[in-house]
Structures are given as C-alpha cells and as structure tokens.
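A protein chain is absent from this complex, but the other protein chains hold their places.
This part shows chain A:
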C-alpha cells in the first residue's frame, strides 16, 4: 500500500461551531489532506453562543465565524445547502440530495442537534417558534414585530438566553418552566430561587412548575397557554427552548450504533462504530452523555483531529462548570452543585439585601471542592474552579473562600497548581504552557498572553494568569512588586487614592499613616507630584519643598555643570516682538546661551542658581510666566499658524492652542505632557506625535491621544472626531485627569494606555460614555487645578522665605568656581575638564 501517493480525503457533514472548529484545527495542523465540508444550512458556520446579540444589533455577518473566501484560502471545499441522502460505508462515498458524490477516507459527522419541542397540542401554529439558527432569529424578529407578549417554554440556560432575546426585541416576556426552579441542572433550589427574583426584577415574569397542556386561541392575545394546574397565560408568541435532541438520523439510517435515547455512540477517540467515521459535538453520545455546550464539542473536534493526523488524543468527558451573565445577572455553577456526592457537605452564604448567594460543596473530609453555586457575584468562580478541577487541598476554613470581608481571602497560590492544570479553558492553556512561555523569554502578563493566547477568550482566567506569571517571574528573581519603593507598599495609583480619600496634605502625614522610613528620591517626588495633582498647593511651600527633584526645587532645568536653563511659557508658540526683545536682552545681560526648543519656545542656558530670582524678576515684569519645562507637567501646546494666515487652514489652531495651554498649564502629572494643535489635515504641528493631539476638520476638531516622540515614538490614536470646542475641552479634561489619577510613576500617556486593560476602547468608554461614572469628578478636579493655577516663579520672587533657597552658599556671596564657560559660535558653553585645567588655551568668559 502506498498512502503517500494520494491525499487523505476528509469529508465533514455539518458546519456548525464544532464542525468549523474541526476544520480550523485540521488546517492548522498542516496535515496533508483534502477537506470537503457539506453544510445543510445556507450559510457557513456562525456563532450560536451569542445568538441573542442579533437582537441588540448584531447582523448575520457579525456572527459569522468564517466565509467562503477563508475556506478557499485554506484549500477547503465547502458546499452549502448540501443535504446528505446516502452514506455508502462500504465504498466510502457520501451522496447529497442534489446528486453530488464525495468519496472519503475519513468521514466526520458534526450534525449537531435540533430543538426539542414538547408534544403539546397547538405547538405547530404560526407564531410558535424555536431558537437555534439565524433563520429562527429572522422568524422571531418578524413575529415579534406583530406581537406584544412573548413566552419562552423552558427555564434552562438556553431558555433564559432566548428570554433575553425576546426582551431585547421589546416584548413583555415570560418564562414558563416545568421544574420547580430555573436552571435545575446547574443550580440548587436556593440559587434557582434567587435567580428567579433577579430576573423578575429585570421585568421578565417567571412561572415555575407549569406543565403546558395546550396552546389555543387567546382573548387579549393571539394565543392562550393552558397549564395542568388550571391556570393560563395569554401570549402572542411562543418560543420553545426546552432542550436539544441530537441530529442522528443519518447515523441511524446507515447503521451506526446510536443510544437508546438518541446520539451517535463514540469512543474516547470520538470514533463511531465505523472505524472510518467520527462523530463530534451535540450529535455524539459519549459515555451515555450528550454535551450541549460548545466547549466539550471543541474538545471532541481536537480529539478527532489528533487521531486523524496520528498524534493521538482522548476525549474523557468534560467539566460542565459554567460562568455566565444572564440578562446581566452573574451566575456560576461548578461540578456537583447539588451536593449529590455521598457524604458531601455544604457551606452557604446568602446576602439577601445585595442579592448574592454562594454555596460551596466539599467532600466529607473538607479537603476538596466538589461543586459550587454562585448567584449575583461570580468573583470567586475562577479560584473555586481551580480547586475543583485540580483537586487542590482546601485551606483550614473552606468557608473563607466564599465569605466576603472575612479578612484576606486565602488567595489560590499559583504554586498549588500542577503543570497539567488547565488555566485557560477557552484556549486550552495549561500552567505548564505558561511556565514554558516564561522559560522561553516572556516576562510580563502581556507577553504570555500573546504567546499562549491564555486569557484572550472569555478573560475569566486573567487574575489567575497574572498570579502565575508573577509567581514564576519572582522565582526567576524578577521583581514584580507593585510597591513604588521600600517606603510604601503601594503603587502610585494606590498612593493617589490614599492621598485623595484620606485628605492627606503632607508627606509626613502620608509616611506616618501608610509608609515607613524617611522616604527617598523615588517616593518623595511621586508624592509631591500627587499632592500637586490633587491639591495644587504652591510647590515650594515649606512642607513640599524637600520632596521635589532639583528641577522643581529651583524651577529650572539643571544642566551637567550644575547651572540651570530657563524656559518661559510661550503659549501656542505665539510671541510678540517686545517679548522676544526682552528675552534677548535678558540673555545678553546675564550672558546666557539661547536656543529654540522643539516646543516652540526659547531656552536660556547657563544661569547660576543665585541668578535665577533676578532673571525671573525681569521676565515676570515683562509679562512672562514659568514654562514648567522643569516639571512632570504640561509642557507646551505646539501649533501651526492655522486659518488666520494659512491658505489651507480650516480652524484657528493658534487660538485653540493658546486656550488649551492656558487651561492646563501647571497641571502636574506622572510624566510630562505635550500637546499640539494643527489647523488642517496637513498636520504641520505634528499633533499625532503628542500626548494630546488636536487636528482641525471642516466641522470641528479631531482628538488624538497618547502619542509621543522620544525614545520609543508612538503615533497617537484617534479618539473622537468633529468635536466642538466645549466637548474637546471636556474630553481632554477627563483623559488627563484619569491619567494623572491612574498612571504609574514616570509613565507616559502612551505606555499608560497600552497597559490599561481594554486599551483605547476602555479609555473611550470611561471618557466618552462615562462607564465608571467618574467624569463629573474628573472635570471638577481639573477645574480645581485650573482655578488654583499660580505662576510659581511669580510666587517665589514675592516670597523672601522661598528666595533663601536660591543661594549657592549659606555663608558667603561667592560663586561656584567650578562653573566656567568658553565661547563657541558667539555664545557661551560649559568649559570641558581639560579646558578648565589649561585655562591658557581656552578663552574664559567673564562671569556676570
């Protein structure tokens, strides 16, 4: 036999989520084969899990998981509307109703399931529908438009999803359930009861223990549902969601072994009774069980692929624990939720006012988690699931795992997990995979995420992933502490919060309440910056002065020889001839080196510390203000000349730049902040390379955020378009204050945003949609900063106490003899070491 002479022919019947996953896995394996997909539906695979989003605006295209082009690119032959009429197992040929014949070496049945419609008289009327396909959704949508009331028959997971769909379609929605409670499979009675209360509070009526006898013509509505207990309910639409049945007709017809109650029997390799035929997903029966969720179906698909390509794999059951949001209500169920295991013990926590219920089921020895039910708060789900799945030994008091505010929760240590423990079930990533990724060079959660895909599905394992990454990095000696320095066990963001909420105004108080030691050159300037962002006191006030870096202390930029440079504010880069003359005049008299900066200002270099006050006295008298070039604060708002002069400008960029600079000047932040405003799309101000970039449009302004130049340039992201002046300012207020509040020390806006979970979209939701409800506070905080602005140099030269700091020596009027200049291109520059020693060669410049 020579198999290599031709490709393996693999035919898949069914292109639902599982069938598609199989194709995807097989293609990714790069196995040499020819793949044919036969789909009974008119469209290729789409996402059935999010079907209800169809009613909140998603289209069939949005739900699609693939398209013909993708399959073509993969070399997969896909045939839609292909109903299989015959499977010739002996000759290994499939025939469709349309007459197509497809030879196979391996056949995959991924035919899925169909909705179970209870045999109730009247169940076949026009507005009695099911909830499974996009066609069903179209029918529901059409019916809903002529209906006011809708009833879902079935109070399980799918039924509640369907109820959500009806509610979103605008119907007065009811759920009718035969069992005494909702989600009877996953929840205990108490959990079911609380879920019912919550769902009813959301406006969906729940009727449990109702056996429908018939559906007949109604009085106030189209239909009347009569129940066995004599009651009735009127409705215009009935939606059946009472469970699924495996689509096993083909298997039955062509002699494969099926279960008593349906389902194609498969072994651990997902093979049917025919060696050449596999069955996967909801049509398959494994160990007498049908799995009605997508995750086990995916696992079967992976198993089948593994066996076909010869890498071996087994399906040995699947954990049906689930965590989801039903109409916004958090619901979680793990393992033996009903405590049916002999000897099982339960702990329960019920907080009626807040609508939270938690049950923890443990074994008789209180050593292992067997199951759990969580309603209203699923924050403990991931931890409990890990305990359950990996048989991790429970701590002394297991109840602590579900109790709130019982002190620190015993956090599940990453080390408690074995290498085989599954961390991300969406992408099947084990702890071993994560450790491997770190071994091969990943050194942050972000790296591990992009390398392993862990936590990129539902994201539920994100906290655990971080825990593992931190722990592994720590083992390798990588410092991952969030503490800002040895004096505070807090991040900058936490310190900000402590200062603001605790109304702390001095470093001494902060240290006393939350820190230790004396502080250092890390935490002191950070705290000084936070005090400025929150309270905006004079930065050289006695209590703040020792906190500042030398640049802030002397309100200038220290240069290599200990002299300072001076940068007065030139808002928007607009300057009068008189002011230019004053700058020139001052520079000349104090013999300062002058240079134009990148931010459209003029920098005066070479001022000795004791000269600063006199220089600034002249500058302030001439109308200049401090430029904060020395501070982690707003620096400049660069602008092009705009519509006032330019032939192409569409808005007055200079006025906008000046207004913005005057609004935000003095705002201290985790790092420097630069703006630019361009008057048209030609972008001469290079606004897209700035923290805040504003570009004029015909209709207003486009706002860009979080760009920067420097060591690692980053293009700013378009944040909002065609804004009017007021909205532009409002958004900038919010972005900047949110940054000041939440960024790490010395973190530019670009890195800050990239580290925000959810990135740009999250920032938009916070700033534009006010998703955190903090915008009013952010604006008020910014208004406070603007209202309390003072020119620090003006305040300083008016304060004899502050001026005492501007002395080189406390006991002498001498100058620092080490500061020496030589001439170069008609200006001064610091003398080199050699020049200082051989003063004869260089031309010393006389000190003023």
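Convention: a residue touches a chain if its C-beta (ideal position, glycine included) is under 8 Å from a C-beta of that chain, and two chains touch if they have at least 3 such contacts; residues count from 1.
Please note the rule applied: contacts and distances are computed from a predicted model.
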Absent chain [UniProt protein name; select from "Nitrite reductase small subunit", "Energy-coupling factor transporter transmembrane protein EcfT", "Cytochrome bc1 complex Rieske iron-sulfur subunit" or "Phosphate transport system permease protein PstA"]: "Nitrite reductase small subunit"
Among A:546, A:584 or A:623, residue touching the chain not depicted: A:546
Options A:112, A:263, A:519 or A:670, residue touching the unrepresented chain: A:519
Among A:487, A:569, A:601 or A:635, residue touching the chain not depicted: A:487
Residues in chain A touching the chain absent from view: 486-487, 517-521, 523-525, 545-550, 553-554, 558, 560-562, 609, 804-805, 807-812, 814, 816-818, 833, 836
